[in-house]
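Missing here: one protein chain of the complex. Every other protein chain is in place.
Chain lettering (A, B and C) follows the sequence in which the chains are written, and residue indices restart at 1 in each chain.
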Amino acid sequence: MTVAPTGPRFADGPAAPVLGGVVPPVCTPLTPEMEVDVPSLERLVDHLVGAGVDGLFVLGSTSEVAFLPDAHRRTVLETVVKHVAGQVPVLGGAIDMATLRVIEHGRAAAGAGCDGIVVTAPFYTRTHPAEVEAHLRQVAAAAPVPVFAYDLPVSVHSKLDPAMLLRLAAEGVVAGVKDSSGDEGGLRALLLALRDEGTSGFSVLTGTELTVDSALAMGVHGVVPGLGNVDPKGYVRLYRHCRAGRWAEARAEQERLLRLFGIVDAGAPARMGRGSSALGSFKAALHLRGIIDCPITAPPQIPLDAAETERVRRGLAAAGLL
Amino acid sequence: MTVAPTGPRFADGPAAPVLGGVVPPVCTPLTPEMEVDVPSLERLVDHLVGAGVDGLFVLGSTSEVAFLPDAHRRTVLETVVKHVAGQVPVLGGAIDMATLRVIEHGRAAAGAGCDGIVVTAPFYTRTHPAEVEAHLRQVAAAAPVPVFAYDLPVSVHSKLDPAMLLRLAAEGVVAGVKDSSGDEGGLRALLLALRDEGTSGFSVLTGTELTVDSALAMGVHGVVPGLGNVDPKGYVRLYRHCRAGRWAEARAEQERLLRLFGIVDAGAPARMGRGSSALGSFKAALHLRGIIDCPITAPPQIPLDAAETERVRRGLAAAGLL
Amino acid sequence: MTVAPTGPRFADGPAAPVLGGVVPPVCTPLTPEMEVDVPSLERLVDHLVGAGVDGLFVLGSTSEVAFLPDAHRRTVLETVVKHVAGQVPVLGGAIDMATLRVIEHGRAAAGAGCDGIVVTAPFYTRTHPAEVEAHLRQVAAAAPVPVFAYDLPVSVHSKLDPAMLLRLAAEGVVAGVKDSSGDEGGLRALLLALRDEGTSGFSVLTGTELTVDSALAMGVHGVVPGLGNVDPKGYVRLYRHCRAGRWAEARAEQERLLRLFGIVDAGAPARMGRGSSALGSFKAALHLRGIIDCPITAPPQIPLDAAETERVRRGLAAAGLL
Partner (left out) sequence: MTVAPTGPRFADGPAAPVLGGVVPPVCTPLTPEMEVDVPSLERLVDHLVGAGVDGLFVLGSTSEVAFLPDAHRRTVLETVVKHVAGQVPVLGGAIDMATLRVIEHGRAAAGAGCDGIVVTAPFYTRTHPAEVEAHLRQVAAAAPVPVFAYDLPVSVHSKLDPAMLLRLAAEGVVAGVKDSSGDEGGLRALLLALRDEGTSGFSVLTGTELTVDSALAMGVHGVVPGLGNVDPKGYVRLYRHCRAGRWAEARAEQERLLRLFGIVDAGAPARMGRGSSALGSFKAALHLRGIIDCPITAPPQIPLDAAETERVRRGLAAAGLL
C-alpha cells in the first residue's frame, strides 16, 4: 500500500492503521469564472500542512466534488499532490454514481499520485446491500491504491452495513472507513469488533467536527473535519491533547471549535440549503482570513450575502481567528 | 426549438407540445466485456422505431445511465442519433450531480445531435428548492437544445415543485417535464394549471408503465415507459386507442401490459435491488426476444440467474411475445 | 358481515364488494372549548347523506382522529351511527399504535354500531412486514365487524405489501382496503391480481380526491375523498358519471373539484403544516357554507387566519358553492 510509508502519524504496533490523525477535507477555491483557483488552493494546502495536519482529503463533499466537472477534479488532484510533495499522504475522493464511473475517478486519482481513494456506496440507483459490497470489491480490485469506504447516508441515502465493513477489513479489501454517518454507537461497535477480531491495519476516521475528543477516546484513528479548513491548528491541538490524554484541555478546545462551527448556520435557511450555508461559510472564513481570493461556491449553490458573511466574520473573531 | 420539426405526433393547435406520444427510454445493451454493444443497440432502435414509437429517450435511468462512464454515454448518443437518422426525435439524459457537470453532459448530447436533453434536480448534494430552480435555469441557459425537467424522487430524493415548473414553463425555460414521481394527483393539477394559465408548447410526459390510459385521459402528451423496450407495439396500440377514445380497448391493452410488467419482480429481493431486477428483466426479455445479444447489466448490479430468467420467459410467453 | 345488507351501491355479481361508492371521511366539528360539536356533526351527516353518498367513514385522518381523546371518539361514533340510523353503512377508524390498543378501538366502534372498522399498520414502533400481517390478522380475529386495511404511508411510514393484501383478501381476513398511498400503479396491479385470482367480495377504496375518474376506470369500488365534506354532491355526480361511462362529463366534474381542492393550500407553509392547512380549509369551508358552527381544529394545529380563510371563501365561490 502506498499510503503506509508516509501515512501513519502514530503507531500502535506492527500493523498500525495506514492513516490517522487530522486529515482535513480540502475546500476547492474557485475563481469568479468558475475555474479552480490554483494559487488559492496552493495557499490553502500550505495553511493546512503548515498547521501540522497528518494528511489531506481532496474531492470530498466539503471540496464540492459533486459540483466539479472532471477537468476541475483533475486540476485539484494534480495541484494538491504536486504542492504537497509527499509531506503528508493525500486521499482523493472518487465520487460518482456507480462502479465503472467510480473506477475511472479512482484511476485518475491514483494516476495523479494520490495515496488512497475514498469511495461511497452507489447513489441515484436503488442499491441492495449485496450490490454495495460488490461495488466496493470491484472498485478495490481495479484501484492501484488503497480504498477507503465513505459512509455518508446524508448524500447517498444508505448506510454501510457494519458486518460488511468488518468482512472487507478482515480480507484487506478496504484500508479504512471514513464515517460521516453520525452513528457514534455504531462506530464504537465497529471499533470494538475490529479489536475483538484482531483486524489490524485498518483506519477508522470520523467525519465529525463536534465530537472529536469522544471519537478519539473510543479509539478512532483520525478525524476528517470540514471545519479544519478554517482552523487546522485548533484540530491539531485537539488531536494532540487527546493522544496525550489531556482530556480537560481537549474538551475546552473542542468546545471552542464547536462554537466556531456555528458559522455553518450563517446562511438563511429560507434562502438556501444547508450545504450552501456550510460550504459558503467555510469559504467566506478562508477568504476573510486571507487564504483564498474568492469565497464563491459552485452553482447552483446560493452565495452568502453581506449580512451572512458578517456573521461568519463575527464567528471568526469570537474564536480568535481574525 | 429543434424538437419541433420532427417531434409532434399530434397537434392541438398552433402551440402544440414539442414532444408527445410513445417515447421509450432506450435500454443500453452491453457486451460481456462491459462495452456498449453497438449492433445490439442498433437492432433495439430498429425494434422501437419500427414499432411506431414517436421518439426515443436515451441515457435515462432505464438506460443504466448512472452506471455508464462518459465514453459509453458518447457511444450511445452517437449510435442512436446516427441510426435513427431523423425518423423520430431523440432526447438525451444529462444525468449528473450538479450544474456544471450536467451542462457538460447536455452539450455532449446536443453535439451528438439530440433534439433535447433531460435534466433532474441535483442529487448527492443537499439542495434547497431555490437551488433546484437555479440549476434548471442555468442548465437551460447553457443548453443548445430544449431542456426537459425529469422529476424522479426515487433517485434524487426531492420532488420538483409544481409552482416552479409552471414558472419555468410560462417563461419557456424548460420545454417539458418527464414525471416519474408517481404523484398522479399532482401531475393532473399541473396539467390543469398549465391549461388554466394558457401555457402552451410545453410537453408533459409520464414515466408510468401502468396507468398510461389514465394519464392520457388526464391530458398528458406522451409516455416514457421502460417496459416499452420489451413491447413497443403494445404501447403504440395503447396510445392510439387512447387518442381515438377507445377506452375499453385501451384498458384491455393496459391490463395486458400490466401483467407483462410482472417480469420486473423476476429477481429475488433477498439477492438484489429492485433496479437490478427490473433492468435485468427488461434486458433478459430483449435477449429472449432475439433483439440484443447479451442480457448483462452494468456493475454492481446482480444478474438474474437461470430460474429468474425463466420467470421472464414465462411472462413473455403469457403476453404473447415469444 | 354486517356491512353487506346496506353496503353495496352497485353489484358486479353474487360476490359484490361489501362497500363501494362515495364514502366521505367525516370531519369532526369542535366547539371553541374543544368538545365535539354534536349539532354541527349531525348537520354535517345530513349534508353528506342528503347529497347521496354511499357510506360514511368516521374517525379517519380527515376526522382528526389522531387529535381526539377516546371520549371524543366515542361521542363521534355514537352521534353518527345514531343519526345515520342505517341509511348508509358507517365505517369507524380504529387508529392507534399497535394491536391491543387497536382492538379496543375496534370493539368500541363495533359496539357503537359501526358496520366495519378501518385499521392501519402499526406506527411509532419499528415494524416488520410479518408483524404488520400479524397485526391485521389479530385485529380481524378480535373484531366483531369486518376490517378494512388502511394504507397510509404518509402517517404510518410503511406501505402495505400487496402480496399480503391479496393473501388476506383471499382468506377473507380483511373485507377491503382504503388506499391512500398515492401509488396508482400499485393499486391497479392489486385490482388486476384480485380479478385474476378470482377473489371476490373485497372492497377497494381509494383516498384520492383528484383522480377519482381514473381510479373508477381502473376498477376501484369506491372513493373516500376528504374534499367530499365540502362538496359531496360533486363527488356523487362524479361517481355516477363514471359508473355510467360518461367519461367526458366525469373529467369536467373532476377538474372542477381539482380546482376546488386548491383550498387545501390556503394556510401559509411558513406558519403551519400541510395537515393544519388542509383540515383547516375543509372546516373553514364547512363553516362558510353554514354547515358547522365553528371552523376550529384540534391542538396543536395552527388555525387559518382571516386572509387564509378568505382564500377558502374565494375557492368556494369559484366552484359555485357559495
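The working rule: contacts are C-beta pairs under 8 Å (C-beta built on N, C-alpha and C of every residue); 3 or more make two chains touch, one makes a residue touch a chain.
As the structure is a computational prediction, the values presented were derived from the model and not from experiment.
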Taking the complete complex into account, which shown chains does the hidden chain touch?
A, C
Which of C:H135, C:R188, C:H221 or C:K283 touches the missing chain? It is C:H135
Per the definition of touch given earlier, which of A:T79, A:T99, A:S158 or A:T208 contacts the omitted chain?
A:T208
Suppose we count only contacts with the excluded chain; which residues of subunit C make the list?
34, 66-70, 72, 95, 97-101, 104, 122-128, 130-132, 134-135, 138, 154-157, 271-276, 298-302
Residues of subunit A in contact with the chain not shown:
182-185, 188-189, 192, 196, 208-211, 213-214, 217-218, 247, 251, 255, 258-259, 261
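One rule holds in what follows: only the chains that are shown with their structure count from here on.
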For subunit A paired with subunit C, centre-to-centre distance based on mean C-alpha positions, whole Å
50
What are the residues of subunit A that contact at least two other chains?
none
